[in-house]
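Once you've had a glance at the structure underneath, I'll fire off some questions.
Apart from one protein chain that is not included, each protein chain of the complex appears where it belongs.
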Amino acid sequence: MSLVTRLQQLALVAAIGSMSIPAFADEPVRGGTLRMIAQPEPPTLMLGLNQQGPTQFVAGKIYEGLLRYDQELQPMPGLARDWSVSDDGLEYTFHLQEGVLWHDGEPFTSADVVFTMEEFLSEVHPRARGVLAHVEEIEAPDEHTVIFRLKAPFAAFIQSFEVSSAPMIPAHLYQGTDFRDNPANETPIGTGPFKLERWEQGSYIRLTRNEDYWKEGKPYLDGILFNIVPDAASRAVAFETGRVDVLRGGDIEYFDVARLEQMPDVEVTTEGWEFLSPTIWMQFNLRNEPLDDPRFRQAIWHAVNRDFIVDSIWSGYGKVAKGPVNSASPFFDDSLPDVEYDPERAIELLDEMGLEPNRRGVRATIRFLALPYTETYIRMGEYIRQQLQQVGIELDVTQTDVGGWAQTLGQWDYDMTINLLFQYGDPALGIQRAYVSSNLVKGSPSANVSGLDDPAIDELLTRAATESDPEERFRLYSEFQHEIVDNAYFGYLIEAHFPTVYRNNVRNLVNSAIGLNDNMAEVWIER
Amino acid sequence: MSARLETATAAPATGAGEAASQALLSVHGLSIALPPGSDRPFAVEQSTYTIERGSITCIVGESGSGKSMTANAIMGLLPQPYVRVAEGTIHFDGKNLVGLPEQQLRSIRGAEISMIFQEPMSALNPLMTVGQQVAEVLRKRERLPEREERARIARLLESMDLPDPERIQDSYPFRLSGGQRQRVMIAMALALSPRLLIADEPTTALDVTTQKQILSLIREQQRERGMGVMFITHDFGVVAEIADKVVVMEKGRIVEQGAVAEILNHPRHPYTRKLISAVPTLNDHASTTPESDVLLEVRSADKVFRSGGGWFRKAREVHALNQVSLTLRRGEILGLVGESGSGKSTLARSIIGLNPIDSGEIHFLGEQLLGGGRRGHKQRKRLARHIQIVFQDPYASLNPRRKVGAAITLGPLQHGVPVAEANARAKEMLSFVGLDASAFDRYPHEFSGGQRQRIGIARALAMRPEVLIADEAVSALDVSVQKQVLGLLEEIRQRMGVAILFVTHDLRVAATICHRLLVMRHGQIVEEGETSTLFAAPREDYTRALLDAVPGIDWQKPELEENL
Amino acid sequence: MDRLNFIAGRLVKGALIVLAIAIMNFFIVRLAPGDPVSVLAGQSGAMDQDYMDELRQRFGLDQPLIVQLWIYLQNLFQGDLGTSYRQGRAVLSVILERLPATLLLTISAAIISVILGVVAGSLAARRRGTWWDTLISSLALLFYATPLFWIGLMAILLFSLVLGWFPAFGMVSPEKEYTGIMHILDVLHHLVLPMTVLGLFYMAVYARLTRASMLEVSEMDFVRTARAKGLPEGYITRRHILRNALLPVITFAGIQAGHLIGGTVLVETVFGWPGVGRLAFDSLLQRDYSVLLGIFLITSIMVVIANIITDVVYTFVDPRIEVKQ
Partner (left out) sequence: MKDLIKAFSHNKAALGGLLFLVVIAIAAVAAPLIYPHSPWQMVGAPFQPPLSGPHLFGTDMLGRDIAAGILYGARVSFLIGIVSTAVALSIGITVGALAGYLGGLVDDALMRVTEFFQTIPSLIFAIVIVAIMSPSILSIVIAIAIVSWPPVARLVRAEFMSLRHREFVEASRVLGVPGWRIMAFDILPNAMAPVIVTASLMVATAILMESGLSFLGLGDPNLISWGYQIGAARTMIRTAWWMSFFPGVAIIITVLCLNLVGEGLNDALNPRIVRRRKA
């Protein structure tokens, strides 16, 4: 090797090194297509009609809400330029961005907001319906101002304008139509930075840059490609072989993350889930023996090694959950007791209850409804069954599909299941529904299916929802958390920290509390 | 042994047509080995014979005598590697065919030596037209322009007396009758004017009238072309009809050979004598007279079979029985004769209740049989005691998974006879039909065809019936066995006073045993009469044609003492 | 004329079967626990009883079953297979979008499996007892015993991950934005593995069938006749044996059509092939009845059509069929 070439090489290395100096590279550049995976394939991209995870992920680039939220869950401007809340907490005034156009060229005005909230979402959006029940009236004094008047103070109201909670829908296309049968559903029209270009069912969805986006110079990307890959192993392969740039949590198995992280130029983040803050918990059917006995529930809690679940099943992408409120929430109370993994204690409790082991060592048999979402949840169920068996609790597993699971749960036809609870920014929005006795309705898996009927808890939650003083709210929610954990009404397993795996030339990927579900106007690819 | 055969070979052939000359085919010391585990080591053992130009040599023997094997050996068509020539030579035209390369054998096959087979139904490829299959042979020698080729095929088919050769040429085999197919086979075999034709039981599957036509066609073609013909058959009538020279085989060995007149009229070997004496003649009529009271009467029976049919197609109808009437008296053997499809079996099965008639009446001892329906079923069950049947195929008529004793006692037990009595009766019947009592605990496959037929008869007799229907009961049996079973039936009639309705296509057999005959054709009874009168002076053309067609009718069987 | 009658008869029969399948599928799927509304409720976070009732009414789920069936059949006759609960779009268009992918996969798999299977089977039969026969028979036996999904996984492991010859999933490379001939080549490149995996099993089936059938036919009388005519062995195999031996293969191919389409559920799932098979499984998990019903109906129609085609092919191959019928 000649000296010259060696010198050249050194120079090259130096050049590469200098190129990766952050200051140099952090200047956003336009262009490039970001390749990701939508999994499972969204049923529709009309975000107003469907808010499943994949729909939020894809359609979150097409539609926008009035507000966005930073990673501390504080509101940021979205389609609303600024906003104010009256002192009595009853009147919310939003000032809209100007010069915003729908993808079909029509202007976005306050009439669209009023239509969206008053007519559209209050008819079809299950979560928004609950929030809008607090609203007395909506008023649009001019084209760019909207005023909401509440019936009573509702502190969580300001948390309800994220894109999936309240996506803005074009009134000119939907007003006076049958929303669900509107042909426009096939070609979603939003205000977002990307437009739908092509959706090849079962293969891919391609979004293209919205040239008329209201935010100057944005988005940076020319387009976004969502591959549809139904198989987790194939998704990992797709990333490894460079066919996609980003993997979301749940796209691949967690133990694969560590392997992919070893690849050059690959980074992993667990940010971007602050708004949803998923908690995975064991739901008991408190109506049924022996689950109506707190000792039995505590025994279950003690029998499960949650550290093992975090470390082995989730490969460390999570942490042990202490109680109903996610530790990412400002209302989380860190003083909750830690429930230890202590099978002996579990056996003591069962003995205390008088549940003696039979010949096979079984003290009690309960029906376990396995959660069929992904392999990880199924595996978690298998693990818990194995753990409980060791203290003499036998699980009779019903493995069904998502439909059957939802149905069985909604009909209260179970003893125990694993479930996933999203916080939606505020306990009043995400948590309350599963705990209050007013929501003891049969038929919906997301209602209070466990049969929890505790007036003290009802009282605490209702007061906390309408209280506007943050400190008082914290106190009320703290009391609620203690009450739940003390009685072991539910078994909290882990808080999931879904990892996002991406190539490090993708910049500014996560910049809000909804992470990858956000509109990605600020994302750019370094070249 | 072989010395005696040497002399036999030297006997001159009395060919019609051309004068006898040197051998066309000469088989010497041929042995064909069977695979290990077979019932005997050699299918054919040390056989030596010749076939001359311009004459027909019949190889005759009962089933399993190895006569087809030697034909296949000549053609080089033995199912190798299971069966092979162990020793000996086959000289054709001075060339030893044994061990000849396949290539050369192939050029001889179909061109120099041709072969036709027993089953015309399966011997033609169902997916190719007749013309295509004939053309295959022609193309072995030369490729003609299509039009010329068609013309040649048409001429060939025409010379086989096939009607409308143009149409037949484009037909698929399933459109043709059995006789027509056999003519096509012969046409294919003769297309290249071979010098030797091997015919392996070519008429066995055919009706007598068709058989006669095919026999005369073969004879005619043989004379015209001066071929040598090797004709394999089990039927001495056919031998008498067609042969110039006869070779008799028994269990793979040649026991006797010589000119046809010599063998047929002066058989020397005991086996040959046994075979010939067993051949029924048209003159052995049952002599005893039956009683007069009528057991069974059929009046104007009609039966139509419908097949196929659907939404877009009319069903095809076959009038299987058309205004058929008959009476059967106690102790009588009534023969029902006719060619296949004449309705004789349908009639028998109607009487026994296996397929009810559409209209008309059947009376048994004055009681009308109801046929179908719930009541008919009950009646059928009751009358089963009185009317029984013996079937044609001794291999199919016994349940292979039921012991002989169980088969015989089944009926009586079904009709309430106590077990002990049924067993006793079964053993009695076994000894009556000439079987050892030990047969009771054995399975049917341990018995020969003739023995099985006896078991079938025992089964029927165990019911103590008054009417026995014998549906082609001896047709599947070798001639020597046939004779024994016929004797048994006559004995039954005499000792038990049973009336027998004897269904057969074989006029010789019918002549041996029946008092009276009914001749059926196309579902109708065309003629009825005492056996002797009917044979002596048939009134109907059809009866006459049938009688004419009986092979070897002119042959006067020698009187041989029955010392076997 | 006979053949037209024959085809007409088959069509009527096929239509009746399709109708019966429509009715039965309707009932079977309706008996399933978990109606689509509860699924929607489960996935949307929160939903109250009124809203769920409203949805049920909207989908006609509050009507008596027999009324739902009647409405379903009426719509069916108008070519309306209903609306997907999940996607809010016409079922027919949901399925039709996926159908070409499945047809491409199944037809190509069927063709290669029949061709290669028959070739291998006749080779084995002709070279009976040689190492060719042993090799082909053993491979056929092996593939006949191998689960589709497993061999699919192993194929991905070997050919996609280790060797990198073929893509592991999907039907196209959307990031390449190919058009024209490149697009077709891209699809073919993706097709190779799933087609081969789906075809292997059936190839084994046809090879075994062809071999057995040829050995059987070769013992028939007319083959002996052909030999007696002194025709060359190769000619006899082609003209006499093979053609007759193909009759059961054709029959079997018709019967296999249904299995082949069923097999796509596994293969499409393993290879992420965007076809109807995967849609069926997804729809079942989502309780998307109308889509599932539609898939049932359409796949059954495909099977019926495949059966009619084989029957018609049969009439061309076998002159006896019209008469026998």
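The letters A, B and C name the chains in turn, as written, and every chain counts its residues from 1.
FYI, contacts are C-beta pairs under 8 Å (C-beta built on N, C-alpha and C of every residue); 3 or more make two chains touch, one makes a residue touch a chain.
Quick caveat: nothing in here was measured; it's all calculated off a predicted structure.
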Left-out chain, listing which of the shown chains it touches
A, B, C
Per the definition of touch given earlier, which of B:M463, B:V481, B:V498 or B:L518 contacts the omitted chain?
B:M463
In the full complex, which of A:P75, A:G249 or A:G404 touches the chain missing from this view?
A:G404
Per the whole complex, from B:L34, B:A71 or B:M429 the residue touching the absent chain is B:L34
Just the residue numbers, please: which parts of chain C touch the chain that's not shown?
17, 20-21, 24, 28-29, 31-33, 141-142, 144-151, 153-154, 156-157, 161, 216, 219, 255, 258-259, 261-263, 265-266, 269-270, 277, 280-281, 284, 292, 295-296, 299-300, 303-304, 307
Contact footprint on chain A, counting only the chain that is left out
231-233, 236-237, 252-253, 255-256, 259, 312-313, 370, 372, 375, 378-379, 381-383, 385-386, 389, 396-401, 404
In the full complex, which residues of chain B touch the absent chain?
34-35, 37-39, 79, 82-83, 352-354, 380-382, 384-385, 387-389, 391-393, 396-402, 407, 410-411, 414-415, 456, 459, 463
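Everything below uses one rule, namely that only the chains that are shown with their structure count from here on.
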Between chain A and chain C, what's the gap in Å when you average each chain's C-alpha atoms?
39
Which chain C residues touch at least two other chains?
none
Provide the list of chain A residues touching at least two other chains, using ranges where the numbers run on.
none
Chain C touches which residues of chain B in the complex?
75, 77, 102, 105-111, 114-115, 117, 119, 122-128, 136-137, 140, 172, 174, 185, 188-189, 308, 310-313
Name, in rising order, each residue of chain C that touches chain B in their complex.
5-6, 8-9, 12, 220-222, 224-233, 239-240, 243-244, 317-320, 323, 325
Footprint of chain A on chain C - complex, ascending:
32-36, 38-39, 41-49, 51-52, 58, 83-84, 86-89, 94, 97-98, 101, 156, 160-161, 164, 168-175, 269-275, 278-279, 282, 284-287
